[in-house]
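Other chains dropped; remaining ones untouched in position.
The letters A and B name the chains in turn, as written, and every chain counts its residues from 1.
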Amino acid sequence: MVGAVSPLDLSALPLVDAHCHAITTAPLDDAAFALWCTEADDPAPEGVSYLDGQLGWALRRWCAPVLDLPSHAPVAEYLRRRRRLGADEAAARLLRAANLSALLVDTGPVLGGLADHAVLGTLAGAPTRWVIRLELLAEQIAPGCDAAGFAPAFATALREALPGAVAVKSIAAYRHGLHLDPARPQPHEVTAAAARWQRDGGRLADPVLLRHLLWTAVDAGLPIQLHTGWGDRDQPLARADPALLQPFCEATLGAGVPLVLLHCYPFHRQAGWLAQVYPHVYADVGLTVTHLGGRAAAVLGEFLELAPFGKLLYSSDAIGLPELYLVGAAQFRHGLGRVLGALVADGAVTAADAVQAAERIGAGNAARLYHLS
Amino acid sequence: MVGAVSPLDLSALPLVDAHCHAITTAPLDDAAFALWCTEADDPAPEGVSYLDGQLGWALRRWCAPVLDLPSHAPVAEYLRRRRRLGADEAAARLLRAANLSALLVDTGPVLGGLADHAVLGTLAGAPTRWVIRLELLAEQIAPGCDAAGFAPAFATALREALPGAVAVKSIAAYRHGLHLDPARPQPHEVTAAAARWQRDGGRLADPVLLRHLLWTAVDAGLPIQLHTGWGDRDQPLARADPALLQPFCEATLGAGVPLVLLHCYPFHRQAGWLAQVYPHVYADVGLTVTHLGGRAAAVLGEFLELAPFGKLLYSSDAIGLPELYLVGAAQFRHGLGRVLGALVADGAVTAADAVQAAERIGAGNAARLYHLS
């Protein structure tokens, strides 16, 4: 007989939130709040609520008590209470409750209403370090140079941005797809692509330039976080399978630069395989665990298949709502405790070894990979 | 400690079977019965039985008691009992036991031995409404018009078929694959494609015509059910990933016509993502839950990840055997009760909220989406 399963208690597990974004402390109406809880851009159709799903359930579970409500208080009651407390107080309580050791903050996206990044660390009571979004940096410097000057200007801007940063981030999956030619583009190709971009305008989406950014990042030597898997509808999901990055993994095998696959879902098993067979490839559960609520344990189990445990990282990918930093952290600690507790109950591992694996995934791997003190 | 999990009792959950087909009430020999229980077309090889799998186990579980046998009576005994009762009596008992509120019946496929659609509703004791299969309708009207007349004749036929129908259905995944150019084809393209088809004969498989059918359906305004994911070997599975429909989702974003992704498996997580980020996209568990038997709870859990609960629908996709309408319904109620019961036991949601979600997925969403009274 298998007895009832006892989850590991990981409620105090040290956590580095290894990929997140800025928050908003602006007052939010109900519709705006709901839109921060989904990757959709448009209001839900009649009869549908974005909060009537796993993330909504998780938010009511983990956040309501922090605002002095019972767990699972209805959304309307939660939002009333949140307004009564004020956005600043709610944010401070929620971020403190996440109990994070450090936050690695993407410099993008730049959206209206997001607070200065420094606010986040102050509210969370934890150090923040930057993750430089490559495409944003390129778009910032492009207006100030001609086509031939783009490559040196980008290299300079990246070098100047490095102090304080622990990683760079690529959203090539959004701008083109991960089916990129893995080769470093030739200088004349970069100049020609920059000229086309400057002529045609718009955001940076040329695959030659996206590759150039990645290879410039390889030269800079920091770990490269790559968006893979799901996100908002601005990207083609079928082109976001991390398996499409295999040629780039191959091309960068000896370069000494770690590649961190973010999100991954629903291709997280492919990501786990890449993390097993490529020494420099890592997988990060961010976004997925946060949004999957009570299903997080099931998906964490799938992350814990092929990847060595030294290759998995926690993050929330939270943006906007202070709630999301807490939901991600609480759900991760809870879900990982369930998955590992089930393995312990099955006899697959000792409790002590399981806790050690949890400590590595929660914070140890991030500390080593991103050289956090 | 996590105690033993108590499934939610959803055995009386109101259910709309939002996608099914006609039944046969003809007497069936053992081999014919087995072929209705698989998506295979050919007899099983020596040593293999199509009833020795999840669907066979589920059929023996849920159907045997309805024919006065013990649960899990052997297949041979079940078939003997079925013949003794007579096909009509068996069908009446099984369909009544499914306890359906309504059945939305695909007008296709047209196969020998299937009863008139009206028989189904009478036996089930529930109202039926039609789902118009676009390709079938086009094949029916094509012989009566020339190439230039195809588009207006199809529009007229669709308009005339609308009363009594609640949705249309596309099997473009079978006839071509879901990697369709999303743009509405130009009239001269449609005429040229119709001329090619009339010259070459065969079934409708031209991608221009398939797109034309879809866009004519968009104009008609009813929800469009789309075959995605697994089915029989007549379709290329790799081309049935609903993520390939993303460009069509994008193109129809403002059109006010819901798209319902049927079946989805093994790409149901991709379908859940589309249902989250596109306001007009829905996902239907039909076929998958029916055939997966005791594994239905596991897969329903995966359906309940990214999709808002207002975007998920039940159906059986049953065809031919009255057993399949019951297996789908019973397995769905049972499996959803297990998934939600586990979430309640985990503290992820209250029982009351879980039951509300079940009611929406079982019938509420279908009633709203298909305007059932």
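Assorted remarks:
As a convention for this text, a contact is a pair of C-beta atoms (placed from the backbone, for glycine too) under 8 Å apart; a residue touches a chain by one contact, two chains touch by 3 or more.
Source: prediction; values computed, not measured.
The copy number for the entire complex in this file, given 2 shown chains of one sequence, is 3.
Note that in this section only the chains that are shown with their structure count from here on.
With rounding to the nearest 5, the Cα superposition of chain A on chain B corresponds to a rotation angle of 120 degrees.
Centre to centre, using the average C-alpha position, chain A and chain B are separated by 36 Å.
Of all the residues in chain B, the ones that touch chain A in their complex are 1-4, 241, 243-244, 246-247, 249-250, 253, 258, 269-270, 273-274, 276-280, 301-302, 304-311, 343, 346-350, 353, 357, 360, 365, 368. Considering their complex, residues 4-7, 38-50, 52-54, 57-58, 61, 71-72, 230, 232-233, 236-238, 265-266, 291-295, 297-299, 338 of chain A touch chain B.
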